[in-house]
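Take this structure first; my questions come after.
Removed: one protein chain of the complex. Kept in place: all other protein chains.
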Amino acid sequence: MLNATILLQILWTSLATSSYYVLFAVAFALVLKVTRIFNFAQAAIMTVAFYSAFVTVQWLEWPAWAAFIVMMAITLAASFALERIGFEALRKRGVSVMFVFVFTFMVSEFVAYLAMLAFGTWPQTIFPTIFWPVTLVGNIAVSAWDLPAIGATIAMLALLFSFMRFTRMGQFMVGVADNPDLAELYGVNKRQIFLVAVLMAGALVAVGMFLYGTRAQVLPQTGLSLMLFAIAATIIGGIGNIAGAAIAAIILGVIQNSSILVIPSEWQGLLLYVFLFLAIVFFPNGLRLPRRRRRFATATRDIGGSKDASAAEGQV
Amino acid sequence: MEYVDGIIIIVGLYVILATSFNLIIGYGGLVSIAHPVFFALGAYTSAILARNFGVPVPLAMVAGMIVALVASVALVLPTLRVSGDYLLIASIGFQLGVLEIIKNVRFTGGAGGYTNIPPFLIRDFGRESYVALVLVVMVAVILLVRLVARSDYGRAMSAMRDDELAFASVGRNAMWMKLAIFGLGSGLAGLAGALYAHYFRFITPEQFEILQSSAILTMVVVGGMRTTWGPIVGALLLEALPQAITFLNLPPSVLGPIQGLLFTGLVLVFMFFRPQGLVPAENVWRGGEETR
Partner (left out) sequence: MGAVLDVRGLNKSFDGIVVARDVDLSLQPGQVIGLIGPNGAGKTSLFNLISGVIKPDSGTVALDGARIDALKFHERVSAGLSRTWQHIRLFSSLTVLDNLLIGSADYPGERLVNVLFARGRLRTHDALAREKALAILGKIGLSAAAGAVVSDLPYGQQKLVGVARALMRGGKCLLLDEPMAGVEGQSYAAMQRVVREVAEQGVAVCIVEHNVAFIQDLCDEGVFMFSGTILARGPIAELTRNPQLTELYFGH
């Protein structure tokens, strides 16, 4: 029976659980915007983040705050390695877009198999339990997880926003995202900016996985599905539009969670792939036109020569 | 002998998969990881038609091939209209999504798998006849792809990969070619799936998962893209490896990940240090001459 209470409940829960989706989407969108790379290796970073927290809490039995710090450190280290060892090498060689795609995707697969080997294929969570105490607000059940999750997400987004708006490096980042060669001419160190972007994405991912892993079960392959969600949100939100990706993530998250009302649970997993498909076919340029009008084809051409016919000649 | 027959058939099928994937990703330049899903569609279609609807196996196999082909066009048509770069993302979604459907639907047997698939040839002519069938199809596929790559079509594919805008500027239609290449390659994967189904007579969704994508990609990348022998070498090598590992008597929970690590690890290593693969392709397209 559908009534206001149930609706509100679902809305609240899906809003709260959109928190990690937003972080994953923003991370993906940020790297894409600044480095022009579709970072399919984000799933690897996510897997690394989760399992480092898991090991710290469940094997080392350290307290949660320690686990968070350890997780953040390891995730940032992994992001550092990804950018400095992986992406930089690919950039230096001037490899094609296909190469980057396959490479980053294989990295995620590799890490997933490592996780399978080390941790097995049964579901894990960061804390031994994912049950949180619930308080009733009106008739809505609010989990003790909900508010901190939303709070953490807002905090991270606020940090990101202030960084990009108010710090010099943040402004350089926006410049590099817009026109990397021009930014270089003005003395901006592209290399450094790329690294900062990837590290920030790593931080977002770490927080996101901590949230996810304290509320839901994780398998070695979970990173991949969560990343696909981030990709769908990024595409729908508009390539180059970080705020758009965040909003799309919230909307998709709410839709996915509310779908339990209309779709049997076995089919819920499929919804994600449907989103992805719809995103690509119907909204390749995003639901809202990105302010910088960077067409997708032009954006990826810079990573190594997409000679796609949809990329128009640039000369005037 | 049954064990050896099984291995030969598996290797033969992987050669078909690697060769057909080479057509798509190597010659066509279409980046997609959705090959195992067409292998699956061919297998399930043929199996279900033969078992539930009594369709004679050869016809069911052809139907399997056609379903795979049509599904591939359904994947490629909408996404290529947008941009070639989206194809990879869409293929990931397609591969994972269709398998999700297979796992949840009753008439495919769900996650438990589909059993009692009608046999073919073995009852009347013995196991060796099936082995012969697979090998014959394998050789036919190899020759077919080789023929296509060395013909005028191969010249067109080479030009299309080089510069799609210039390709359009000489009046050639890249879209149709991509559809045809993807359709043919995926259809052949579907045929391999049907052949698999009627020999082993039991299929589960697990057999067609992302691990297979990595395996096939590895065979083509490590073997050498855009060559005739590359996928063959790759398939042989990558089927030999798991067999070698089984001798180590590892538990299945470890075996799977180790195989996965080997496949993905090999792709990464080769992409980094020897991107041309074991059998390198020529830089220049030459038609009708001896290609490797």
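We just call them A and B in the order they show up, numbering each chain from 1.
As a convention for this text, a contact is a pair of C-beta atoms (placed from the backbone, for glycine too) under 8 Å apart; a residue touches a chain by one contact, two chains touch by 3 or more.
Keep in mind that this is a model prediction, so the values were computed, not measured.
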Notebook entry, point to check: Which one touches the absent chain: B:Leu184, B:Ile203 or B:Val279?
Noted result: B:Leu184
Margin query: If I consider the whole complex, including the chain that's not displayed, which of B:Val148, B:Leu237 or B:Leu250 touches that chain?
Written below: B:Val148
Notebook entry, point to check: Which subunit B residues would touch the chain omitted from the figure, given the whole complex?
Noted result: 147-148, 151-153, 155-156, 158-159, 161-163, 165-174, 176-177, 180-181, 184, 283-287
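As a convention for this text, only the chains that are shown with their structure count from here on.
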Item checked: Residue ranges of subunit A touching subunit B (in the complex, touch as defined) -> 38, 89, 97-99, 101-103, 105-107, 109-110, 112-114, 116-117, 120-121, 221, 224-225, 228, 231, 235, 266-267, 269-270, 273-274, 276-277, 280-281, 284, 296-297, 300, 306-311, 313
Checklist line | subunit A-touching residues of subunit B, taken from the complex the two chains share | finding: 25, 29, 31, 33, 78-79, 82-86, 88-90, 92-94, 96-97, 100-101, 104, 162-165, 167-168, 174, 210, 214, 217, 221, 253-254, 256-258, 260-261, 264-265, 267-268, 271-272, 275
